[in-house]
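Questions regarding the structure given below will be posed in turn.
A protein chain is absent from this complex, but the other protein chains hold their places.
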Amino acid sequence: MAEGVAPDVAGAAAPLPSARDVAVWRIALRNRGVLWGGVVLALIALVAVIGPWFVVDPTNLNPMTRLRPPGEAGLMGTDQLGRDVFSRVLSGARVSLVVGLAVAVIAIAIGLVLGLVAGYVRWTDAIIMRVMDGLMSIPAILLAIAMISLSGATLGTVVAAIVIPEIPRVTRLVRSVVLTVREEAYVEAAIAAGTRVHMIMVRHVLPNTIAPLIVQATYICGSAMLTEAILGFLGAGIPPEIPSWGNIMSEGRTFFQLTPWIIFFPGLALAVTVLAVNIVGDGLRDTLDPRIARTMR
Amino acid sequence: MLVYILKRVAMTIPVMGVVALFVFALLRLSPGDPAAVIAGDFATAEDVARIREQLGLSEPLVVQFGTWVWSLMQGDLGTSIFSGKPVTELIAQRIEPTMLLALTTILFSVAVAVPLGTLAAFKAGSLIDRFVMLFSVGGFSVPVFVLGYVLIYVFSLNLRWLPVQGYRSPFEHGLGPFLSHITLPTLTLSVIFIALIARMTRASVIEVLEEDYVRTARAKGQSELKVLMRHAVRNAAVPIVTVIGIGIALLIGGVVVTESVYNIPGLGRLVLDAVLARDYPIIQGLILFFSFVYILLNLLIDLTYTFLDPRIRY
Amino acid sequence: MSFTRIGRGLIAAAIALPLTLSAAAAETTLRVIPHADLKNLDPIWTTAYITRNHGYMIYDTLFAMDENFEVQPQMVDTWTESEDGLTWEFTLRDGLTFHDGAPVTSEDVIASLERWGARDGMGQQLMASTASMEAVDDSTFRLTLSEPFGLVLQSLGKISSNVPFIMPARVAATDPFEQIEDFTGSGPFVFQEDEWVPGNTVVYTKFEDYVPRDEPASAAAGGKVANVDRVVWQYFPDNTTAMNALMTGEVDFFEQPAPDLTPILESNPDVTVEINDPLGNIGFARFNHLLPPFDDAEVRRAAIMAMRQEDYMASAVGDEQFWSTCFSVYPCGTPLESDAGAEVIMTGDVEAAKAALAETDYDGTPVVIMQPTDIPVLSAFSLVTADKLRDAGFTVDMQAMDWATLTSRRASREPVADGGWNIFHTWWIGADVIDPMAIAFSGDPDGGWFGWAEDAELEAARAAFARATTPEEREASATAVQERLWAIGASGQLGQFFVPVAYRNNVEGLIKSPVQFFWNISVE
C-alpha cells in the first residue's frame, strides 16, 4: 500500500539492490571505489607475495653503505643500517597486510561469536556487554602498548594487542544486527516452525551480519595497519628484525629531516594501502547496505 | 532523569571492576620487573629481592590486587614506584595540557568537519563531495607522527610561525602563548578526528535528507540552505555527537603520540613512560582514570541527546 | 580539576613573585634537554645516570676525579694516611653548608658513606675492608681499615654511579633500599621540588651560599661555580623534536643528540656540536656463561671473532667522528689502556669465526639474543650481532622486548626454555670500566655481573689490583685481568663511541667530563 516517491515499479522481477548475497560481489564491483580500491589492493598483495623474491634480503646489514639516497644505492636508498629500503618496503607489505588481515579476521571472528551469544542468549547479554564496555573504555593504543611491552614484542602479541580493542565494536555491531534480525518476521516464522536456536543463528541471523561485517572488516584492517605503525613509533611494535612499514618508519624517524626517504616510501605505501582499503570499505558500505553507516565507528 | 543518571553511574562500577581486573592481570602476569629496573646494572639478586619486598611486589598477587582495590575505594591510586609521588598528584599535574589539547581538538574538528560533511552530503556525488571524502579517507591513512613531523618541519622550522614543542598554560602564561603552542598539536590530532566526524556528518546528513520532513520543508518552499541548516543538521546531530563520543577513545590514543612528538607534559606521555619503566601504580591508575573519563564523557554525551532530540528521555 | 589548577596557579605565583623582583638583575636560565627523564631522586637507591647527574647538581662529594682521571679533594680540605695504609683522617673544608643552612658535619659524612656503602659495588668492597668510621670532631672524621685497600680515594672520588654523595645525616639514615624523601644537599644547585614534573621538567636554582673551591673546574673536581640562576631540565622523548627545539632556540643545551642528527645540527650556525666526554662509551655484547652454547669459552671466543667493531659502530653511531675501534677493555685514552690478549677481537673476521666455531662442539643450539627495541643503539647492536653470528654459523633466535623487560630477564639464570637468555647488549660509560674493579669484569658468578662469568684466575688478578699500591703493580695486574678477560671470552666488545653534546652558541664554559655538569656554564 505504501507507495514511495522513488519508483517502486521495479516490482516483482528485478532483484533488489540491497544485495541478497547471490550476487554480492558482482554488485559490489559495480561500485567504482570497490573496483579501483580492489585493483590497487590486489596489486599490493601481488607485490607483497612475489616481490621479496626479486630483491635483496631486507634484513641484510651493510653499515658501510648506510643512509644512501635513492638511486645511489637501490631504488629507495638505504637506511641507517645500510639495509635496502626498497626490499624492506616490499617485505613490509607482507607484514602490514598480514597484520591488517589477521587483526580483521580474528576480531571479526571473536566479535561475531560474542555478539551472537550476547544478542541471542539473554542472560549472557549483560555480562558480555559489561565486559565489552570495560574493554571499550580502555584507550586502544594504551592497551596495546601495555600488552606488547609487557608480554614481549612478537607478531602474535602485536596482532592480539590490536585485536582486543576492536572486539567490543564488532560485538556491538553483531549484537545490534542480531537484536534487529530476531524481530524480523521470518525469524519468528522460523521459531514458530520449531527451528532450534543454533540453526536460527546459522540460517537466519548469521547471513545478515555478513555485509556489515565485511565493511567493518575493511575498516579494522585499515586501522590495524596504522596502529601497527604507531606502535612501532612508540617503541612497542613488531620486532624490528621483521620489516613492517611501521617499523621502517619508526626506525627512520630520527632521520626524518636528514634522509626523508626512509620514512617517505613506507609512509606512502602505507597511506596508499590504507586509503585503498578504506575506499573499498566505503564502496562496500554504500553498495551492501547504506544503513549500516550509522552503526559504524 | 536523575534516576537514570544514578543508574548509569552505578553501572560504571562493574565496568570499572572489569577494567581494574583486566589491567591488573595484564600488568602482573607479564614479564618485566620494576625492581630490576631500579636496581640497575650493579645489583645482586638479593638487592633486587629487597627492593621487590620494599615495593610490596613480593606479596601474592591476590593480596596485591586486594590492597590496590581497597586503596582505590578510598580514592587512593597509589604511589609511583620511581618518583615516589602519589599517582593522583601526577595526574593532577598533567591533566591540564591533555584536557585542553583534547578540547581544542574537538572544537576545531567539529568546527571544520560538520560544515565540510554537510557540504559533501548536500553535494553528494559532486566533485566537492569526492574531495571531502578523499580528504577524510586520507585522514585515516597517514600515521599521526609523520603528520606531526611534517607540520613541525613546515610551520616551525621553515616558516618559523609556531614553536616546535612544549606547552604553555593559558592560566599562567596567557592565551597567546597557549594558542601558539597548542596549534600544531591540535592540527595534528584533528586530522583523523575531522575525517571521522566529516564522514559521519556526511552519512547522517545524507540519510536525513532522505527523510520525509526534509521533503516537507521543501514542500513549504524553504530554500535548500535553510533546509540543510534547520532540518538536516539538527537531526543529524545525534549520530554526530555519538561519533564524537566514540572518537574520544581514539583521541586519548592519539594524545599519547602527539604529546610525544610535541613534548607536551600530559597524561599520554605519563602513561607511555610508565609502561616503559613498569611503574605499575601509574599504569594501573591512569588506565583506570582514562576509562573512568571515557565512561563519564559518554554518559554526558548520552545526556546531551535529550537536548538534541526531544524524543529521547531517560 | 579546577582546584588543582588554582593550586598550581598559586604555587606558580608564589614562585614567580621573588623571581620577578630579581628579574631586574637579569636572571639567567639554562634550558637543558637531559639524556633521560629524571624518574627518581635518590642517587644511592638507583644507578640511573640521570639520577647521578641530578646528584651532582644538588650534592657535593668528598673527592672528585679531574680531567686527567686523578682523584682530587672536593669537600675535603686535608687528609692523612697512616704508614700501614689502614688509618685515614679527613678534614672538611670550611663553609660547607646544606641548602637548609645547617653546616656539613662529620656525622653527615659518615651516615652518607654508610648508606652508599650498603648499595654501591665499590662501596661494598670498601666497607668490607673497613673496621670503623668515626667522627673526630665536627669537621674531621677517621676511617679505619681492617686490611689494606688500595682504592680508598678512588672509591670516595668515584665519578659515576653510585657516587658517594654527602647528604644530611637525617636523610642518609633512610634505609638504603627505600627512597629518600628529603632533597636537601650541599651542592651548587637547589632542587625545586614544587616545580618538578616527573617525565617532563626539573628545575634547579643557584645555591647562593655554596662556597666553591679555588681551583678551576676540571671534570668533577675544582671549583663548582654556578653561573646561572636557574637550570631547567626539560626531557624530550623524541629526538627529532628535541633537535628542532634546539635549532629554533627554545632550549639552550642538548645533552645527547643522536649522532646521526649532527649533520643537521651542525648546519645551523647558531649551534655547536662537540664531544664533551673524553672517555665515551664502550659497547658490550654480554654472553650468558651458564647456558650452552656460551658455557664454552671457545664458542664465546668464536662469536667474538665475528664481531667487527666497525660494523657495530657504523650501524649504531654512524658518523666516524663519533666513534673509534678500541681493543682495550679499559677505555682507550685512559691510563690502563692496552691491547694485551685482544687478538681474538681484533680479527673481526666472520670467516675466521666460522673456522673457529667449527672446531668447537657447537651443535646448532639457537642463540637467544635479547633486543631492546626502545633503545636504538642497543637495538642496532643486536641486529648486527644477529647478522654476524648467523654468518659465522650460529643459529640465532632474536627476541624483541623493551629495556625494562630485558633488565629483569637478564637476571634469570634459568635455561632458555624457562626465560633464560644467551646474549644481551649494553654499553658502559668509560668511567665505569676504567679499571679492573668494574663489576663488568667480575669472574665471580655469585657477586658478579649478569652473565656470571666464572674464572678464579681472573678474580685473583682483580684482587691483586685492589691490593696494589704502586702504579706499576696496578698496571701489571690490570693487564693480567685484560688478558684473562679475552682468554675466557667474557664479553664481546663493540667499540668506543662518543655521544656529542649540542648547544646554542650563547652557552659557554662546558666542562670536559664523562658526566655532564652544569656549573661553570654561563648563558648570555
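Structural remarks
Letters A, B and C mark the chains in the order given here, with residues in each chain numbered from 1 onward.
As a convention for this text, contacts are C-beta pairs under 8 Å (C-beta built on N, C-alpha and C of every residue); 3 or more make two chains touch, one makes a residue touch a chain.
In this section, contacts and distances are computed from a predicted model.
Think of the chain that is not pictured: of "Domain related to MnhB subunit of Na+/H+ antiporter", "GsiA_5 protein", "NADH dehydrogenase subunit C" or "Branched-chain amino acid ABC transporter permease", UniProt labels it "GsiA_5 protein".
Interchain touches from the omitted chain, evaluated on the whole complex, reach A, B. Contact with the chain that does not appear here is found for just one residue of B:3, B:62 or B:127, B:3.
Across B:28, B:85 or B:215, the single residue that touches the chain missing here is B:215.
Residue-level contact of chain A with the missing chain is found at 1-16, 20-22, 184-186, 188-196, 199, 203-204, 207.
Residues of chain B in contact with the chain left out of this view: 3, 211-213, 215-223, 226, 230-231, 234-235, 308-311.
Here is the rule we go by: only the chains that are shown with their structure count from here on.
In a view that ignores chain C, the other chains are joined by touching into one piece. Chain B has the C-alpha centroid lying closest to the overall centroid of all protein C-alpha atoms shown. Computed from the mean C-alpha positions, the centre of chain B lies at a distance of 39 Å from the centre of chain C. Rounded to whole angstrom, the centroid-to-centroid distance between chain A and chain B, based on C-alpha atoms, equals 22 Å.
In chain A, the positions touching at least two other chains are 149-150, 152, 235-236, 253, 256-257. Contact with two or more other chains is made by residues 240, 374, 401-402, 404-405 of chain C. Taken together, the chain B residues at the contact with chain A in this complex read 11, 14-19, 22-23, 26-27, 30-32, 133, 137-138, 140-146, 149, 153, 157, 196, 200, 203-204, 207, 215, 239, 243, 246, 249-250, 252-254, 256-257, 260, 271-272, 275-276, 278, 283, 286-287, 290-292, 294-295. Contact residues of chain B toward chain C in the complex are 31-45, 47-48, 50-51, 54, 80, 82-85, 90, 92-96, 99, 149, 152, 156-157, 160, 163-166, 169, 171-172, 260-263, 265, 269-270, 272-273, 276-279.
Those residues of chain A whose C-beta lies close enough to touch chain C in the complex are 59-61, 63-64, 66-67, 80-82, 149-150, 152-154, 235-241, 251, 253-258.
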